[in-house]
Structure formats: C-alpha cells, structure tokens
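This report concerns only the one structure given below.
Let's turn to subunit A:
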Amino acid sequence: MIATLLDGFTVLLLAVGCFFVFLGSFALVKMTGFFHRIHGPTKGSTLGVGCILLASIVYHTVHGSGLHPRELLITVFLFLTAPVAAHLMSRAALSLMEGRPSDPSTTPDPEGHIRDDADERAAERAREGDASP
Partner candidate 1 sequence: MPSILLILLALPFAAAAAVAALPRTLSRGAIAWVAAGAPLLGLALLAALTPEIMAGGQPKTVLPWIPSAGLQVTLRMDGLAWMFAGLILGIGALVVMYARYYLSPRDCAPRFFAYLMLFMGAMLGVVLAGNLLLLVVFWELTSISSFLLIGFWTHRDDARQGARMALTITGLGGLALLGGVLLIGRVAGSYDLDVVLASGEAIRTSAAYPAILALVLAGIFTKSAQFPFHFWLPQAMAAPTPVSAYLHSATMVKAGVFLLARLHPVLAGTDLFFYVVTLVGAITLLVGAWYAIFQHDLKGLLAYSTISHLGLITLLFGLSTPMAVVAGVFHIVNHATFKASLFMAAGIIDHETGTRDMRRLGNLRRFLPWTSALAITASLAMAGIPLLNGFLSKEMFFAEALQVEAQDGMRLFVTVAAALAGVLGVAYSLRFVHDTFFGHGPRDLDLDPHEPPRWMRIPVAVLVLTCLAVGILPSLTVEPMLKTAVAGTLGTAAPDFTLAVWHGWNLPLAMSILGVVGGVALYFTLRRLFALHDAILRSWGKHLFQDNIEALFSAAGKFTERVAAGGIRRSLFWMIVVVLAVGSAPFVGDAADRALGFDGFGTPQSMPLMGWVVWAVLVAGTLGTVAVHGRRLTALIVIGAVGLMVSVAFTFLSAPDLALTQLLVEMVTIALMMMALNYLPKQSRQSRTRVRRWRDALISAAAGLGVGALAYGVLMRPSQTISGEMLARSLPEAYGANVVNVILVDFRGFDTFGEITVFAVAALVVHALLRWARLKPDEILPGPPVQLPIPADLTQLLFPLALTVSIYLFLRGHNAPGGGFIAGLAIAVPVLIKYVLQGARAVEATFGFDYLRGIGVGLIVACIGGLGSLLFGLPFLASGHLDLDLPVIGHLPLASALVFDTGVYIVVFAGALLILSTMGTVRQRLQAEEDKL
Partner candidate 2 sequence: MTQHLVLAPILVPLLTGAVLLLLERRHNSAVLRTGAWIGLSLLLAAALALFARAAQGGIDVYLLGDWPARLGIVLMVDRLSALMVLTTTLLAIPCLLYACAGWDKRALHFHALFQIQLAGLNGAFLTGDIFNLFVFFEVLLIASYGLLLSGGRGARMAAGMHYVVFNIAASTLFLIALGLLYGLIGSLNMAEIAVRMAEVEPRDLAIVRAACGLLLVVFCAKAALLPMYLWLPETYSRAPAAVAALFTIMTKVGLYALLRLTTLVFGDDAGAMAGFGRDTLLVFGMVTLVLAGLGVVGALRLRISAAYLVLLSAGTLFVAFALAQPGTIAAGLYYLPHSCFAAAAMFLISHVVQRERGQLGDRVLDPAPPLRSLTGSLYMIAAISIVGLPPLSGFIGKFLLLEAVPDEDTGWVYAAVLGSSLLALIGLSRTGTRLFWRVEAPDLPQPPTPTIRGIEIGATVLLIAYGLAMTVAADPVLRYTQATAAQLLAPAEYVRAVRDTLPLLREP
C-alpha cells in the first residue's frame, strides 16, 4: 500500500520534473530574445531536475538498495548555482547590449526606469554580426 503510494508519488514527481525540464528547453527554443529565453531554463529546468532527483531518491529507497540521500547534494548544488549562473549570463548579455540600462549610481533617478526591450533586441541583433561570431 505504502509502496504503491510512494510509487504514485514518484510518478508524480517524475511527471512534474520532466514537464519542467521540457518547459525550460521549450522556452529556450520558443522565446525570442535572450532575456525572454533565460526565464524558462533557470526556473523550469532547475525545478524539474530537483523533482527528478527527489523521485530518484524515493525510487531507490523503495525499489533499490535503500535510502541514498546524497542525491540531495546535487539538488542543493543546482539550486545554489542556477540563479547565479543566470545572473552571470544576463550580465554577459547586458555587456553585449547597446543602450543597456545605465548604472543608477550615475543617473539621478533610476527608480521606475523601465524599458521595453524590443529595441534592445534589435540592437543586440545588430551587434551579433560582429561581437558574437
């Protein structure tokens, strides 16, 4: 009974995990522009893998050699690194952008400074010709 329940839980975790992993990559393919794309993988894939790892722990506990919580380490690792990686990649994308949001320490009133990034994307594409090979 418990085993069946656990199995059901595992399958659920798997389904959710795989869905989000897929979602991350799908966003990568579907969205236009870097800053649109990055939202999918950083959240979706990370959560997805987390779920799958959890599923794995449960699965191995039930069907395999016992409880191996060390896979949690990977989850921890991923959750620690994924946002920082996203931060860095955004930083990199920003550095390639023309007309990037100027540093608020040099502008008097930075708050509420909003830009639609459509023209940024255009600029970005213009730069891609030479900067990104």
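A quick word on the picks: all candidates are chains of the complex that A comes from, given by their letters.
Here, contacts are C-beta pairs under 8 Å (C-beta built on N, C-alpha and C of every residue); 3 or more make two chains touch, one makes a residue touch a chain; residues count from 1.
Remember, it's a predicted structure, so these values are computed and weren't measured experimentally.
When you check 1 or 2 against subunit A in this complex, the one that touches it is 1. In the complex of the two chains, the subunit A residues touching candidate 1 come out as 80-81, 84, 87-88, 91, 132-133.
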